[in-house]
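The other protein chains are all here in position, but one chain of the complex has been omitted.
We call the chains A and B, going by the order they appear; numbering starts again at 1 in every chain.
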Amino acid sequence: MSIETTHSHDESHDDHHDHAPSGFLDRWLFTTNHKDIGTLYLVFSLLMFFIGGSMAMIIRAELFMPGLQLVEPDFFNQMTTMHALIMVFGAVMPAWVGFANWMIPMMIGAPDMALPRMNNWSFWILPFAFTMLLSTLFMDSGGPAAGWTLYPPLSLQGGQSFAFVVFAVHMMGISSIMGSINVIATILNMRAPGMTLLKMPLFVWTWLITAFLLIAVMPVLAGAVTMLLTDHFFGTSFFNAAGGGDPVMFQHIFWFFGHPEVYIMILPAFGVVSEIIPTFARKPLFGYTAMVYATASIAFLSFIVWAHHMFTVGMPLTGELFFMYATMLIAVPTGVKVFNWVSTMWRGSMTFETPMLFAIGFVVLFTIGGLSGLMLAIAAVDLQYHDTYFVVAHFHYVLVPGAVFALMAGTYYWLPKWTGHMYSEKWGKIHFWVSTISVNILFFPQHYLGLAGMPRRIPDYSTQFADFNMISSIGGFIFGASQLIFVGVIVHCVYKSRKAATAQVWEGARGLEWTLSSPPPYHSFNTPPPINASTVAHADEAH
Amino acid sequence: MSLNSREDLANRRSRAVKTAWLLGLIAAGIFVAFVLSGVLGH
Partner (left out) sequence: MKKQNTFIVATAVTAAVIAAFWLLLAAPGYTGNEINMTRGVTAQSMISYKLHMIILWICVVIGVIVFSAMFYSIVAHRKSKGYEASQFTHSTKAEIVWTIIPVLILIVMAVPATTALVHMEVAPETEMTVKITGFQWRWKYQYMEDEISFISSLHLDSNAARRLASGTNPESVENYLLEVDNPLVLPANTKIKFLITADDVIHSWWVPALGWKRDAVPGFINEAWTEILEPGVFRGQCAELCGKDHGFMPIVLNVLPKDEYQAWAEQQRERMAHQDEETRRLWTRDELMATGENVYAAQCATCHQADGQGLAPAFPALAGSAVTQGPVEDHIQVVLNGREGTAMQAWGNMLSDSDIAAALTYTRNAFGNETGDVVQPQTITRIKNG
């Protein structure tokens, strides 16, 4: 008996149609379909990339040369704050949820996500959250200007608009938590029979672990901003020294969320890269089990390193030593991952289509960011590095040619599956090369700036920093512009491309998603697929 | 295992809903615990 005939009446009918509903609102606003919701998330995040990106362009334009030419310092601070909030919560995180929605059911042999109506909710909260956040820019007291870290007492100096920021963060948090609940519930309950945990693709594994991280830390952020809210508007003094509170306590709470948060943005990237490299090396992933354990240990360690962001606040020596050692330890599982990717390529039979190019770019440039992370872990020297452009360079290496390149790699990799058409390989490659070269012109000189003594989050600088700021800005403008190519390639692929994609798409692709047609049916696996050596992407069983 | 049967799908869905409630409660618990620790630590 097939599942289409098994409607149970206590369930809403709308997640059981075989074809997408025809009305626009029915299709998009009321959708409970994992693919449509995935698309909504991806389109939303692309929009946010461009909004956050334009803010970055304003920042780089003001920093193009010494002196203030374009904006007032307070607006500059609103730009740095908003840029980060939007990129972290509006672009990277929703993009990963979009990938999770599209791919997880297809990868584990399920018809849809486990909780389709909640899925609709968790997406549709986001546009409201970000409208609210962005609207603060137009309010009297302006947008938040205390940095994405929202440190009090500075953040409490913001005006009435601060309440909107706090509520927007609450809504993003609720959206993320619901999305994560859905991911976990789906992975734990909806796998096709025979798809044991250790046969799951790495992307599914990394998302499972990410979802647990999210559930553990988003409530912590919510708690922290709630306390800011009551400090600001209701006269409490959690973080107000004058009233007996402790501003440093906020930093501890924030980074207890914040460090796992940076891994929330990168673990799914590890997953995507671990899918792509084997495909184009035509060789199984090296050390599958080790990859799973490495991911889990990174997640565990991410809870006990938070104070490496606070080496200068004046902690006891033993505390500093503990956080230094724990942070250095993270390099071990991170190293295992990098070595395993290289070993997967080793003695493969490689081709270099756009997804592979982005994946290789990821491995190299993410590793550079990981190595500068190791430098930052050394507390004694971090007293120099901290709050300089060296830190800015570090986290942009791990986040832009790291997380964002992985998002692009994944997009090129699965776009033919999603749309049923091939994208333009030529323009994809142009996009890759322009992005890779410009991203290095943009961020590499920032290492020099930081080492030479330029603090972060300043709208103007002394003339000794002029050369590298100009180079960095030029790289930034090219990088920003080259993302228009990305949009062009996607639009062309969706609407114009006439080259049909096969089900398999890539010669070396393995895994359940490639057994479905391109584009796949509206409900992925109405009948659980057989799980055997030919449908499992990679498992470590063939000893 | 009658994996394709009507009961199976219903079972999986109801298990998923239970998982979801559990996780939701954990999240709410962490939130309350953190705010309370802030209030009490005061």
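Descriptive notes on the structure:
In this section, contacts are C-beta pairs under 8 Å (C-beta built on N, C-alpha and C of every residue); 3 or more make two chains touch, one makes a residue touch a chain.
Since we're looking at a predicted model, the values are computed, not measured.
The chain that is not displayed touches the following shown chains in the complete assembly: A. Contact with the chain not shown here comes from a single listed residue; of A:247, A:488 or A:519, that residue is A:247. Although one chain is not drawn, the whole complex shows that of A:459, A:476 or A:520 it is A:459 that touches it. Screening A:20, A:58, A:71 or A:137 for touch with the missing chain picks out A:71. Touch with the chain omitted from the figure is made, among A:147, A:193, A:480 or A:519, by A:147.
On the side of subunit A, touch with the chain left out of the figure occurs at residues 66-74, 77, 140-142, 145-147, 151-154, 156-157, 159, 232, 241-242, 246-248, 281-290, 312-314, 317, 320-321, 324-325, 328-329, 331-332, 335-336, 338-340, 342-343, 345-352, 357, 360, 363-364, 367-368, 371-372, 374-375, 378-381, 383-384, 386-388, 433, 436-437, 440, 444, 448, 451-453, 455-468, 538, 540, 542.
Please note the rule applied: only the chains that are shown with their structure count from here on.
Partner subunit A is touched in their complex by these residues of subunit B: 1, 3-6, 9-10, 12-13, 15-17, 19-20, 23-24, 26-28, 30-31, 34-35, 38, 42. Listed in rising order, the residues of subunit A touching subunit B in the complex are 1-3, 6, 8, 11, 114-115, 118, 177, 180-182, 184-186, 188-190, 193, 215-216, 218-220, 222-224, 226-227, 238, 244-245, 249, 253, 527-528.
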